[in-house]
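Below you will find the structure I want to go over with you.
Every protein chain except one is present and positioned as in the full complex.
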Amino acid sequence: MTTSDVTGMTVPELQAALQDGATAAGIAEAYLDRIAATDGTLGSYLHVDREAALERAAAVDASGNAGTGLAGIPVALKDVVVTAGVPTTSGSRILEGWKPPYDATVAARLKAADTVLLGKTNMDEFAMGSSTENSAYGVTRNPWDPERIPGGSSGGSSAAVAGGLAPWAIGTDTGGSIRQPAALTGLVGHKPTYGSVSRYGLIAFSSSLDQAGPMARTVLDAALLHEAIGGHDPLDSTSIDAPLPVLAECARRGADGDLSGLTIGVVRELGGEGHTDGYEQGVLDRFTEAVALLESLGAQVREVSCPAFDLALPAYYLIAPSEASSNLSRFDGVRYGLRVGDDGARDLDEVMALTREQGFGAEVKRRIILGTYALSSGYYEAYYGQAQKVRTLISRDFNAAFDAEGTGVDVLVSPTTPTVAFPLGSRVDDPVAMYAADLCTLPASLAGVPAISVPCGLSDGLPVGFQIMAPALADDRCYRVAAALEAAQDAARGSRFLDQLPSRVAEGAA
Amino acid sequence: MSTDTLVDFDEVLTRYEPVIGLETHVELGTASKMFCGCSTTFGAEPNTQTCPTCLGLPGSLPVANEMAIESTIRIGLALGCRIATWCRFARKNYFYPDIPKGFQTTQYDEPLCTAGHLDVEVDGETYRVEIERVHLEEDTGKNLHVGGATGRIHGADHSLIDYNRAGIPLVEIVTRPILGAGAKAPEVAKAYVTELREILLALGVSEVRMEQGNLRSDVNTSIAPIGSLEWGTRTETKNVNSLRSVERAVRFEMRRQAAVLDGGGTITQETRHFHEDSGTTSPGRSKEEATDYRYFPEPDLVPVAPDEEWVEKLRATLPELPAARRARLSDEWGITPTEMAWLVNAGAVELVSETVAAGASPADARKWWLGELARRANDAGTDLAELAITPAQVAQLIGLISAGTINDQLARQALDGVLAGEGDPAAVVQARGLAVMGESDELVAAVDAAIEGNPDVAEKVRGGKVQAIGALVGAVMKTTRGKADAATVKRMLEERLTAG
Partner (left out) sequence: MEFHPSMSTLSRKDVAHLARLSRLAVTDEELDLYAGQLSAVLDAVAQVQKAPVEDVPPTTHAVPMTNVFREDAVRPSLPPEVVLAGAPAAEDGRFRVPRILGEEA
């Protein structure tokens, strides 16, 4: 089997290949070769340990488990996931060279499932960004067009999976950092219900919003990865102590394409009438077509108004920086990471301030300052307090939409992003424009409800994402509807979405 | 400030009225830390009781220790507090190397317990100290300052940090301002901390060893001219780590502040440090800007919501509290509140109680602990409880006296042996040959010798001056090196001198 054969496979195909005699080492090697050949251009990985990956794969082969469950399947982790003994930087200079002494629960569960870690993927520093241009270690490019961003902050993961450098990857989503990069690179990306995937060992950005989730080539792959990492974790106090719904089975059933009995609400405030400012026509067209397709599968469709969603962006850009300003205080150059200016003359305060000044990038510093302001006495109520109340209003809008006594929809839908992938550098100096990339993903984040992005076509040759939001703990609905849409579009197209990727970064093109 | 510029304490009270307040931090005696599973054992090698969570490693998360929450609620109940039905932890954000996360996880505007009180007694008068709040937080690590004089921060070249203590559950108990204590303010402060310590011990929530920093009090003091409608500016004296120092710190601050005000100056609202050696306070480094802690609810921990059933279950675990226990024991032992107060001040209530339980009479137990044993502890500069003798051994000693095996003087010699580690009193009496002499030939000879050796005294006694017999008893006791029983000796002398 050739390298491109393996690196184009879905996970069930890889599982079948392993059961048919392919080896985990062979599969890992195919991916590692492809990374070596093409990641110079894409810049999706921050750390790849070829030897360690091959050794691990060989061990799985030796155990005879390869092909059962996820054993032997390679995986990439966003560099925000703490991994024992493996450099973990969160995209920041301040953590350069740090080798954690412990595993995040997500990493531990994937390890326990005998997956093979390919490496750690690039990201916006501390997950603050929507383009992966804020990494201290260079930009990541979009495999669909290397002059464009792969989305962010999980842009390393999105580029790696779309570019065939990993079968799937873990991302984290605070305001949209799984769904937005998935949308912009033609992947499936799911933000689980807040509290359903452990945050233990995810380097915190905004604790009340952060969630890890799958980024994959197909809805079923995403569901399989989600099942591997999800479920209660006693190490995370906010982890929900309830069984994870069956997800992969829902994805399989959803692919049968019957959506009768399902009611879909189209959110007016996210690209609907009177709310199209900033949305590209191509995005709106693909979205409308996808809604029509779902209706043709038997779903009832109605428009739903969620007025508080208009305030999601300002609320988010107060809450997330506030929590971040506190979460990032531990990076003080005392216990780990960078220390600058310890020359015997400077006192600790000066050394801390220099370390943080030089260790953090511009966007991180901007958000720390903004968050410090929003929490400071005298301003707390007007900013942080007010934003938390807006958060309540947004949850109420969701509840009203999902409540059987109210609108009674099963899921809410919207475009995942207002635009397709934008050119590198086009928004770096304009934070407000950059923040607008998260417009559609923020409401679900603030309410803690699950949301998935699934491809729904191309606009100007670039992927457009379709977002499906569900009530808390009803992640299975996201997978069901996404699978139906994916199957119907694949059937109409006669191929998988990613097969359209016109010019995968050519092997050896680095 | 040197002591000679202070105003005499009595003089302070002629012009000023003090207001005091106490914030007491108590390390709970849980096996593991507040938010992680690291051990809390005191005295371990530095940084051997640390993990990702209490080191604040990236990605680590806290999970609250249920026992710590329950201990806090039990403290609140013992202090008559209202227990919150719903409250959250908060982050107190500031930079200091002994806090590993850049914030301390604490409680801010939603403490677990509020509005309690503690009655303390000073010189027979009861003072009610109102408790404003009892909340739960995490302790900090420990800084060791290197290169300066005596490990102090000023002049230090660099500092070394040990995070073993970081994350140990810490309960903070805050009083409302204590008014009207006047001249008794320093003693009320000490009595409050003493009584609080007794309660914590009775609850079994902390070892409350002040020398290990299990209990640390910040003492707020202000004074205002008598009759003034406004309170004075207060100072907060930190680092007050013994009961005696609590009293000294208040006394010193009252005298210092009076001197400042008398000289036309104003009191700076500041943190001051107490110096155990000199009994003085000195200002902390003044901050360029007011600290803004940017408190907000801790998103990594979910709210704590004690329901009635839980609280009542905890209430049922409360032991008899020290005040009630003292009242009951006073009754059982037939002593006055003042006599009980002596026992409390000497730290002897528990010891006497255990000695009584081991068979001694309350009067004897009190006599020995407050008398001879208190003297020995004082000479050795230790607490009574630190003496190398158990209540059971004291009871045995008393038993030997009651049985007439030894007398008080021999008992003191037996005590020497016990304290020197020679074993139980009975064993010491045996080994050292301390038993009282019976009416032996040796004693008869000693009595006869005393009469012969002191003919004038003997004559006086024969002549009716009966009280002069004491000198002869003394002489016999001396020759027998205290082993004789004085009453026996006296009877034998009387038989010889007044008979017929």
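As written, the chain order gives the labels A and B, with residue 1 at the start of each chain.
As a convention for this text, a residue touches a chain if its C-beta (ideal position, glycine included) is under 8 Å from a C-beta of that chain, and two chains touch if they have at least 3 such contacts.
It should be emphasised that the depicted structure is a prediction, and the values quoted were computed from it without experimental measurement.
Chemist: For the chain that is not shown, enumerate the shown chains it touches in the whole assembly.
Modeler: Those shown chains that the absent chain touches are A, B.
Chemist: If the hidden chain were put back, which of A:L311, A:L424 or A:I452 would touch it?
Modeler: Final answer for the missing-chain contact: A:L311.
Chemist: Out of B:N65, B:S217, B:Q257 or B:T488, which touches the unshown chain?
Modeler: Going through B:N65, B:S217, B:Q257 or B:T488 one by one, B:N65 is the residue touching the chain not shown.
Chemist: Return the single residue from B:E23, B:E276, B:D292 or B:E494 that touches the missing chain.
Modeler: The single option touching the absent chain is B:D292.
Chemist: Using the touch definition up top, pick the residue from A:W168, A:Y383, A:F466 or A:Y479 that touches the left-out chain.
Modeler: Spelled out, the listed residue whose C-beta touches the missing chain is A:Y383.
Chemist: Quick one: which of A:S44, A:S198 or A:S325 touches the chain that's been left out?
Modeler: A:S325
Chemist: Identify the residues of subunit B touching the omitted chain, counting contacts across the whole complex.
Modeler: 30-32, 36-39, 45-52, 55, 63-69, 86, 88, 95-98, 140, 142-147, 152-154, 156-163, 238-239, 271, 273, 284-285, 287-289, 292, 297, 299, 301-306
Chemist: Spell out, residue by residue, where the missing chain touches subunit A.
Modeler: These residues touch the chain not displayed: 98-99, 101-102, 193-195, 208-209, 234, 237-238, 240, 308, 311, 313-315, 317-318, 325, 329, 332-339, 342, 344, 346-354, 356-357, 360, 362, 365-366, 368-370, 372-374, 376, 378, 382-383, 385-393, 395, 431-432, 435, 446-448, 472.
Here is the rule we go by: only the chains that are shown with their structure count from here on.
Chemist: Okay, in this complex, where on subunit A does subunit B touch?
Modeler: Touch residues, subunit A against subunit B: 81-82, 88, 90, 95, 98, 100-102, 104, 199-204, 206-208, 234-238, 322-323, 325-326, 328-332, 334-336, 348-349, 352, 372, 375-377, 380, 384.
Chemist: Quick one: in the complex, what on subunit B touches subunit A?
Modeler: Touch list, subunit B to subunit A: 52, 55-64, 91, 93, 95, 97, 100-103, 159, 161, 292, 294-296, 299-302.
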